[in-house]
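Complex shown without one protein chain; remaining protein chains in place.
Take a look at chain A:
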Amino acid sequence: MPEVTLPAQDRIRCDACRPPARTGRPPRHLARTAALVALLLLLAGGAATGCGGRATTHHKPGTTHEQASGSTGTLLDAQDGDGHRLREVPAQGAPEVGLTVRPDSEDGWNLRLALTAFRFTPDSTGGAALPGAGHAHLELDGHKLARVYGPWFHLPAAQVPEGAHTLTVRLYADDHTAWAVAGKPVEASVPLTAGPPGQAPHSHSAPAPTGPATPSGAPRADRTVTLAVRDGKVVPTTGRTEVKRGERVALRVTSDRADTLHVHGYDKELALPAGQEATLILTADRTGLFEVETHTSGLVLTQLLVR
């Protein structure tokens, strides 16, 4: 890249350009000669000696390289209810969030986050807090459903039990502190009412063959299976879970390390955060024997026998 730069002024500062160090005072005429030589070098072009100004580790002035000095807020002792401390910032220029919920034509709801002075930075999550950046948490009645990295989110009906609920989005910094103004987290809440239990169609290809089809009906599990993974072992030990076709099964799984739950055949997946319970609800609409396993640790938790 032939960048053209106008050379800056010469600075003869290189050690090797100086006359060699001598012990004792140099004779006067020598000093004068040296001065003359230096002057001549300067005039004739110090470049010929290969000596000159300070080193330049970079190419060009480039962008301003202005070091940030503003505040990223004050950490409060108050927490968000989930162990994350609040990060107080002035109301002026603080991030804001709004939440709109619309039923999806097939399943659950489509959520839209309206953001001001905030950008999602999924790639730097875990880094330090920078103003106006981070991610959002989605909560249902105070329980975290998901971390959100964009303005749109699909909330499946299976994740919302029947009844009236409050759906909340809250903004967090990269370091997982919650952005707050006047001691209150930056968040938005909307009421959400899920319909009676029943099969909400999950896809066109595999509609539930039995039961009433309620478009936005939130399901309630007919059967709950509680499982835990500790130190690479399944508790209770792997067995079979028999269910009737058409039943709704809730798999409540707690893993001591982050993992992914996978139900074969149904191809349902759920992220398992370390040490937290997560629930996957599915409608057993196909008969057969299906393994429920974890992806990372490769354990079979149970086998679903659907008759």
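Basically, contacts are C-beta pairs under 8 Å (C-beta built on N, C-alpha and C of every residue); 3 or more make two chains touch, one makes a residue touch a chain; residues count from 1.
In this section, contacts and distances are computed from a predicted model.
For the chain of the complex excluded from view, the name given in UniProt is "Right handed beta helix domain-containing protein" [choices: "ABC transporter ATP-binding protein", "Aldehyde dehydrogenase", "5'-nucleotidase" or "Right handed beta helix domain-containing protein"]. When the full complex is taken into account, the listed residue touching the unshown chain is A:Ala68, out of A:Ala68, A:Ala91, A:Ala164 or A:Ala182. For chain A, the residues touching the absent chain in the complete assembly are 1-10, 12-17, 42, 45-70, 72, 83, 119-121, 123-124, 126-128, 130-131, 133, 175, 231-232, 256-258, 274-275, 296.
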